[in-house]
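Dropping a structure here in structure tokens format, bear with me for questions.
The complex is shown incomplete by one protein chain, all other protein chains being positioned as in the whole.
Naming follows writing order (A and B), and every chain is counted from residue 1.
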Amino acid sequence: MGGGAILRYSLHRLAILLVVVFFLFPIFWIALMSLQTNESILRIPPSMVFTPIFDNYQALITGKLITQAGSLDLPFMKNLFNSFFLSAASVAVALILGVPAAYAFARFKFRLGENIAFTLLSFRFAPPLLVLLPLSLIYQTIGLDNSYVGLIWVYQLICLPLILWVVRSYFEDISPEIEHAYRIAGHNWGQSFLRIAIPLARPGIAAAGLLAFIFAWNNFVFALILASADKQPVTVGALAFVTASGIQYGQIAAAIILSILPTLLLALYAQRYLVEGLSLGAVKG
Amino acid sequence: MRQGAAKIFGKFMPRLDTSPQTRQRPPIMQRALPYFLSLPALMVCIGILVPFFIAVSYSLMRYRLNLPHLKGFNWFANYLDFATDAAFWHTLWVSLVYAVLSVGFELLLGLGIALLLQKPTRMNNFVSIILLLPLMTAPALAALMWKLMTNPNFGILSYLVSLLGFTDFKWASDPSSALFTVLLVDIWVYTPFIMILLLAGLRALPKQPFEASALDNVPASFVFFRITLPMLMPYIITATLFRLLDSIQQFDIIYAMTQGGPGNSLVVFQVQAYLEFFQYTNVGRSAALMVILWAITYGLSHLFIKQWLRLRERASGLA
Partner (left out) sequence: MDYLSLNRISKSFGKEKLLDEVTLGVAQGENLVIFGPSGGGKTVLLRMIAGVETVTQGSIEVGGRDITFDPPEARGIGVALQNFALFPHMTAFDNIAAPLAARKKSQSEITDAVQKIAKLLKIAQVLHHFPKQLSNGQKQRTALARALVARPPLLLLDDPLRNVDAKLRFEMRLELPRLLREAGATVIYVTQDYREALALGDRIAILMGGKLLQIGTPRDIYEQPASIKVAQLFGDPTINIFDVTQAVRENGQDVHLTLGGGVIPLAGATAKAVRQAAHAGKKLWLGIRPEAIDFVWPGEGPGQGTGEGSGQGPGQGTNQIAHKNAVVIAAKLEAVNPLNERHVSFLTTQEGHDILCSRPADEGGDPNQLAEAAKGQVKLQFSPDKILVFGGDDGEIMAHHDDAAARDATGDATGGATRDAAMVTA
């Protein structure tokens, strides 16, 4: 290698390093904050040398913050549960509604199917408040405001298009001949759907489900408008928490880490399918 | 000719029945199956369309939650008011600036990173996976993270810029730097999106043009501008349209960071509509704002869906 090549190689490496630092540093730094006392956080200059403590996490998990001034209730675990419950239930509903529809759209080319698929897709890109603001008034009238059912229903706006389009492309990749062979062998339509189509599309269904879970988890505006404190997921809860706990920065950091950890782990687990899912199947990863 | 053959080959050719035929249709149950399967999805569709049309009707009304007795159609008054309302034009301006700047920077940065990681080595693959983490962080939580890092008392970024001489840099609390701060968060979250789409695109490009130009010692800049960039264009357009659609409707980051402030410096469409609804309880005006934003995104989404379908067709061709 000549000098120019070495220089170019080093610059390339340096550029990658800078990129990694920019994108990972915030997560890293907040994780460090979550392990410090407030005194340690407030040091000037900031330092990475400290004795890690787990009091912040302990306070969040037990739901009780003990200070000199007395004890404070932290509803954060309830938010965490809400996030899990809302995301999981929304994905489950979206799978039950979306997988048969995705199959129908992939196998039978029919007008109504295309219309449904494109309506859902175009509302995926419509401003959520357009639907949410009137929905909040409707929900108040019909008593669905601040209910899990009502939230799960609107979460379909996030989960259903994703599942519909990603799973559809997986169904389209399965040769219809294989299902034909199964029908000819003497199985009815339902058996062929359950024992051939679904097992063969399983990777796509799993990937779409995981991604839908992540997007549901990360959603903020739906619950901000439609849920009160006891039904709020972590995204909304953490914001309220900042206002409520004021200067308990260590606990805020810990709450953020607990809130983002599930999706980050899921993303790493499902990274193989992320490209396809994020582009709704337009780009094969 | 057929008849002649039939005469000669009477015993070989099938009996010819030439009466006219009508088209037959399979039983109703078989034809109904696809509709039956998509029924639940159809219900969700209707569930979306009903509030949508209600929103459109609100936008044509004088409707304030605190003055319910005044509720009634005033038709296009809400829209006409916007024409002379500086606040509306400010909202439009801020939204556009936010969308264009965020997507512009993300595109440049995302393309740069994709090029850095183009070779599918183990390290590059690892880095590209690691870079997904910001994208998988909830934007509202990402805003809180950056809020902690830009805190004037202990924020690490405040400390770092003070070392550069900006001892009183106020980040999101100052109107002059608020846009810059939220843009930083947007870039942190969404650049990886553009990066992975372009990286997938780069790696799917055919190899021959590059091998040929390497043999001919074509300069790298020529290869990039005349070969790489044009071939990558469908991916760039798809990613850009997708991000523009999201970005012009940005709510989470801005709301979590500044609630539209300081002052009204960051009142983009959705934030403004939210404030109109919940603070000023002006449902009609809020709905009109959303219908305008919807019209903008509908045009963009039309372009995007067309582009996306084209790319999707190509992707399934590759698979």
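As a working rule, a residue touches a chain if its C-beta (ideal position, glycine included) is under 8 Å from a C-beta of that chain, and two chains touch if they have at least 3 such contacts.
These numbers were taken from a predicted model, which means no experiment stands behind them.
Could you run through the displayed chains and say which ones the absent chain touches?
For the complete complex, the undisplayed chain touches A, B.
For the chain that's not shown, point to the residue among A:Tyr139, A:Tyr182, A:Phe213 or A:Tyr249 touching it.
A:Tyr182
Quickly run down the residues of chain A that touch the omitted chain.
These residues of chain A touch the chain that is not shown: 175-178, 180-189, 191, 196, 199-200.
Touching the missing chain, which residues of chain B?
Residues of chain B in touch with the missing chain: 1, 4-5, 8-9, 12-17, 21-24, 26-27, 30.
The rule we apply is simple: only the chains that are shown with their structure count from here on.
Round to the nearest whole Å and give the separation of the Cα centres of chain A and chain B.
It comes to 16 Å between the two C-alpha centres.
Show me the residue ranges of chain B that touch chain A in the complex, using the header's touch definition.
33-35, 37-38, 40-42, 44-45, 47-52, 54-55, 58, 112-113, 116-117, 123-124, 127, 129-142, 144-149, 151, 153-154, 156, 159, 188, 191-193, 196-197, 200-201, 204, 235, 238, 242, 245, 249, 251-252, 255-256, 269-270, 273-274, 277, 283, 286-287, 290-291, 293-294, 297-298, 300-301, 304-305, 308-309, 311-312, 315-316, 318-319
What residues of chain A sit close enough to touch chain B in their complex?
Residue list for chain A touching chain B: 12, 15-16, 19-20, 22-24, 26-27, 29-30, 33, 41-46, 96-98, 100-101, 103-105, 107-108, 110, 112-113, 116, 118-123, 125-135, 137-138, 153, 156-157, 160, 164, 169, 172-173, 189, 214, 217-221, 224-225, 234-236, 238-239, 242, 249, 252-253, 256, 259-260, 263-264, 266-268, 271, 274-275, 278-285.
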